[in-house]
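Some notes on the structure that comes next.
Missing here: one protein chain of the complex. Every other protein chain is in place.
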Amino acid sequence: MNKPFNNKAWFFVLPVFVLVAISAIIPLMTVVNYSVQDTFGNNVFYWAGTEWFKEVLHSSRFHDALGRNLLFSAIILAIEIPLGICIALTLPKKGFWVPVCLILMALPLLIPWNVVGTIWQVFGRADIGLLGNTLMRLGMDYNYATNVFDAWATIVVMDVWHWTSLVVLLCYAGLVSIPEAYYQAARIDGASKWKVFKYIQLPKIKRVLLIAVLLRFMDSFMIYTEPFVLTGGGPGNSTTFLSIDLVKTAIGQFDLGPAAAMSLIYFLIVLLLSWVFYTVMENYGAEKQDPRVEQD
Amino acid sequence: MAQITLDNIAHSFNPYPGSNADYALKNIDYQWDDGGAYALLGPSGCGKTTLLNIISGLLTPSNGRVLYDSNDMTLLTPELRNIAQVFQFPVIYDTMTVAENLAFPLVNRGVDRSEINKRVDDMLQTLELSDKANRRAQGLTADEKQKISLGRGLVRYDVSAILFDEPLTVIDPHMKWQLRTKLKSLHEQFGHTMIYVTHDQTEALTFADKVVVMYEGNVLQVGTPEELFDQPEHTFVGYFIGSPGMNIFPASINGQTLTLGSNNVKLSKGYSNLNGKTEVGIRPEFISLASKEKAGTRGMKFKLDTVEDVGRLKIVRGKIEDVTVNVIVDEDDSIPTEPYAVFDPERICVYQDSFLIRGDA
Partner (left out) sequence: MLELSGINKQVGADLHINNVSLSMERGSLNILLGPTLSGKTSLMRILAGLDRPTSGDMKLDGKSVVGVPVRRRNVAMVYQQFINYPGLTVYENIASPLRLAGMDKQAIDKKVREAADLLKLTNYLERTPLNLSGGQQQRTAIARALVKDAELVLLDEPLANLDYKLREELRVELPRIFSQSGAILVYATTEPYEALMLGGQTATLCEGRVTQFGATIDVYKQPNDITTAQIFSDPPLNTATVTKTDAILMYGDYQLGSVSRDLPNDTYTVAVRPHHVSLSPSERYSVKLNAVVSTSEISGSETFIHVTTEQNRWVLLTHGVNRVNTGDTIDLYLDPSRFYLFNSAGALVRSPAINSEAA
């Protein structure tokens, strides 16, 4: 609503445009370029049209990987969102423990993806890892390298450990901004804890929750580093997600055309699903507010 | 409904209060009669909201007891005290409709569905919200939201008291009038004990049968609006009530004669044995401005500073000797070119060390 009308501003955003062009638009156009051509090396290209797209869309390998991605994102959201909300609700709202809790919560977020993968890789090994060894001693036959369930469980736990904090911190920020009067009124109205959550806390953190869901969805849908480090996509193809498959196709087999088509399809799926999430959550309990009300 | 007794209440936000200054409330002892309309009036930081929260149970006092009738409620939570409270900013449940908002406290208490419907319908009519019953509460105006907050208390017919914490702060002036009169008529209709916290004298005086004026954690005076206007017990009450407040200035009094510089005013009562700081208070409403001839010997020369025409009256600011004095003049009355101020002797209050002294008959 408040558009600045200073022409100098364009000058200042120009560097960003250039950066975005170099880092995103040009590579994207290259990908598009690859996706509609075929090559046998020596920089000789032949027009392939929609050939690669058809091939990718009809390949069972792509379908399987997409299925794994969807399942993985569903599991991640189903665990991290409720867990994150629960933890945010139990965190203290004021006092000495607030900064301590927040720093503890933020710690996993500071660790790079490949380090997380490596940590869990070592942690889960049956010979030297604390987790793997303990489970083995308890009589469980745990091995992420050979057992499909174990491999999935490890990646899911790893992701939950790594990223639930993000959901917690976002929800916490939403929760602390609810005025005390709401809680007091609810107590006076005799509302149970569950009702306070349903009618006050949940509606008030809806917006930050939407951001948390979007971020976690996009991120989990693009998972790469952790399974790459931990299992390399195995056992078999059981943890070969789209991104891993993509890398295998592009770098491993050097099938640039199909890889390019696949990455474009991948990109469109992420975009489409994010849009679906956004509209669904935005329309659920849509608030129509007079834009003038909150102005001052 | 209940009589509420505050028995030696004191409160400090410091868990280990040292001196008297650590207390936000200093020894409050008061009884609120069943069915009364009360106002707690004072500037911000005087402890009025703290006191309200102690009555409602949102806060446990450091010392003293809170009794509802003869039951000790000091340690009970708000939901167990069976009270209702309306806050400064309207609290509504955004995702519910107006009707669902009103039903909420009843649903929580397991009231029969048919009984809930009946009460909610009644309340929608009382609050003149029937046509909006099935609308989302979120899109309503501030005054409608505030009505819903109030309605959630009123649907519980048996509440011991309804407490208001500056409920008209966010309401536009015109709607303030409507909501205030609605409150007043609801009080007449339902007969609940109502306690209303505000810094706004107009709201306090017009709403309440009895107004409790607070300052720095103390109760300075409890009285009807008339008593507070006519006989402020403390100079602060005189200043705080009325707009502009009471003119208060140091003066010397000898028996029945008030001396202000070169002027002498005969008082309606005699004051003997005055010691300490003596001050005199007179409301701007009770000073008239007249020409020298009309004022006669009672007139004191008035050095006029400014005249503010505020429509139905004029506020005249000026000086008598070196004392700043405000005078209220009716819209139809003119101000003489060389005005002399005349005090209504019946309306002069005398203060010793800030407290009212009642003269000898």
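Note that the chains are named A and B in the order they appear, and that numbering of residues resets to 1 at the start of each chain.
Just so we're on the same page, a contact is a pair of C-beta atoms (placed from the backbone, for glycine too) under 8 Å apart; a residue touches a chain by one contact, two chains touch by 3 or more.
Only a predicted model underlies this, so the values are computations on that prediction, with no experimental measurement involved.
Chemist: Looking at the full complex, which residue from B:G153, B:P225 or B:G281 touches the chain that isn't shown here?
Modeler: Residue touching the absent chain, from the options given: B:P225.
Chemist: Pick out which of B:D33, B:D172, B:E338 or B:D353 touches the chain that's been left out of the picture.
Modeler: Among B:D33, B:D172, B:E338 or B:D353, only B:D172 touches the chain that is not shown.
Chemist: Any idea which of B:Y93, B:F207 or B:F302 touches the chain not displayed?
Modeler: Looking across B:Y93, B:F207 or B:F302, the contact with the absent chain belongs to B:F207.
Chemist: From the list B:I241, B:V265 or B:M300, pick the residue that touches the absent chain.
Modeler: Touching the chain that is not displayed is residue B:I241.
Chemist: Could you pull out which residues of subunit B are in touch with the chain that's been left out?
Modeler: Against the left-out chain, subunit B lists 43-45, 142, 172-174, 177, 180-181, 184-185, 188, 199-202, 205-207, 224-226, 228-230, 239-245, 283, 285, 308-312, 315.
Operating definition for what follows: only the chains that are shown with their structure count from here on.
Chemist: Taking each chain's centre as its mean C-alpha position, how far apart are subunit A and subunit B in Å?
Modeler: Averaging C-alpha atoms per chain gives centres 56 Å apart.
Chemist: Considering the complex alone, what residue numbers of subunit A touch subunit B?
Modeler: Spelled out, the residues of subunit A in touch with subunit B are 179, 181-182, 184-185, 187-192, 195, 199-200, 203-204, 285, 287-289.
Chemist: State the interface residues of subunit B toward subunit A in the complex, per the touch definition above.
Modeler: My answer: residues 56, 58, 77-79, 83-85, 87-89, 91, 93-96, 104-105, 108-109, 138-139, 149, 152-153.
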